[in-house]
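Before any comments, here is the structure.
All protein chains of the complex are present and in place, except for one that has been dropped.
We call the chains A and B, going by the order they appear; numbering starts again at 1 in every chain.
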Amino acid sequence: MPSPTSTWVASAQAVFTKDWRCELRSRYALNAIGLFAVTTLVVTSAALGPAGTNKSLAINVLPAMLWLILLFAAAAGLPRAFVHEEESHTAIALRLASPPSALFVGKLVFGVTLLLAIEALIAPLYLAVMSLEVNSPGLLVVALVSGGYGLAAGSVLIAALASQARGRSTLFSVLAFPVLMPLLLLAIELTRNAVAGDVAGPALPQLLLYDGSVTIAGLMLFPAVWNP
Amino acid sequence: MTRTISLGLRAALWLVMSLCIWGAFFYAWSDPAFIGQSSRILFFHVPMAWTSFVAYFAAAIWSARYLWGGRQMRHDRAAAAAVECGVLFGVLATITGSLWARIEWGAFWNWDPRQTSIVVVLLFYGAYLALRSAMADAEIRARISSVYALIALVVTPFFYFIVPRITDSLHPQPVINADRKIDVDPRMFHVLIASALTYTVLFFWIHNLRTRTQALVDAREDDPS
Partner (left out) sequence: MITGANGSGKSTLLRCLAGLLAPDAGTIDHLEGGSVLSTAERRARIGFVAPDLAFYDELSAGENLEFFAKLRGLPSVRAGELLERVGLPADRAAGALSSGMRQRLRWAWALLARPRALLLDEPFQNLDVEGEDTVRSLLGEHLESGGLAILASPIALEVSGAVSHLNLGR
């Protein structure tokens, strides 16, 4: 008889593997997020040109724009994590079979890895297209990982809420943007510091605190979202 | 008997509220650091902002009680009514605040840290009300919106650290800090504290009425006869 902990880990892992397997076969979220990101990248680049050569634009505008692109890319793909389960009625079988916290963690890790993969694709492209020179590349990676984690975690939690209501995708944006706003402001600040070559400053511990708070809130609240 | 007590309480609230308004105009000083008599609007603005935060906090407590206190619908009704009152007081605080900003800073809206915070908080609770209206089933609505109210409680404190830092970088000129002035003058302080308490009581009274009428509406929906 396996221990409860190892069963829990296996359940979370099963959800994660299942989601990636479905995703790689349908490529729904990857296509939606990827195309969305590339389209916005083309538009911003066409409108601004190689804006990174302008020092003031490079620090004041470009980091904010990068995170807006990532925000909308996340909003295009991540809500599907739960919305699709409800729409295709697979949520019933899932509800009966899985412990909610393991399900949440499986979905969370799926969302985080998906978003980090998208970031790995978009961020270098963005830097190249905008001719944006980053003075502390290490800090930029830290900003992308810690910001990306919070963005995915917040989106997955809100997706679970929105999937229970009517007008799911519109509602997702309305619900998610206030929740994600502090995260975005912190991630932008950190990215700005990375571009300027400054130290991380208070934005980094606050960003990590946000990531931790959203994860803990999700673990505590998700069972109430998922089960009657 | 309870009727008499309730009438007495309402009369007392009316009396104290009148006293607060009178005090705002005739008891407290008009602070000469501000243009004309404009400082007097603070006696309305600050208590309203304070009350809206009391309401949001109360909504979070009722939401938690709904989720972990036996899933009773009355807790959900109380949470929803508290958010409605919070949004009402929040909008009033925003309006009074921007009237003052027009006189003092020359524009209704300046993205001052406090203005930014209150708008974000209003967005949050506006989303809460939109979420409620998107769910027909009472049990699901109660569960999901309670969770959202608690998420709001976890996330909003971050704005207190972040917003001043970020908007300060956009507005390098020092902004007059109302709180510092209040500490100076005891009369202003008296009126402010009295108003804050009275508005809080006003909130609980409105909240009580709203919860009770909603309970009647819900009861009629369950049993249309």
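To be clear about the criterion, a contact is a pair of C-beta atoms (placed from the backbone, for glycine too) under 8 Å apart; a residue touches a chain by one contact, two chains touch by 3 or more.
These numbers come from a predicted model, not from an experiment.
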Residue in contact with the excluded chain [from A:42, A:93, A:128 or A:216] = A:93
Over the whole complex, note the residues of chain A touching the chain we left out.
-> 2, 6-7, 10-11, 13-15, 17-18, 21-22, 25-26, 88-90, 92-99, 102, 227-228
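Convention: only the chains that are shown with their structure count from here on.
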Using CA atom averages as chain centres, what separation in Å is found between chain A and chain B?
-> 32
Chain A partner, complex, touching residues on chain B are 67, 120, 123-124, 126-127, 130-131, 134-136, 139-140, 143-144, 146-148, 150-152, 154-155, 158-159, 161-163, 165-166
Complex interface listing, chain A residues touching chain B | 157-158, 161, 164-167, 171, 174-175, 177-179, 181-182, 185-186, 189, 202, 206, 209-210, 213-214, 217, 221, 224-225, 228
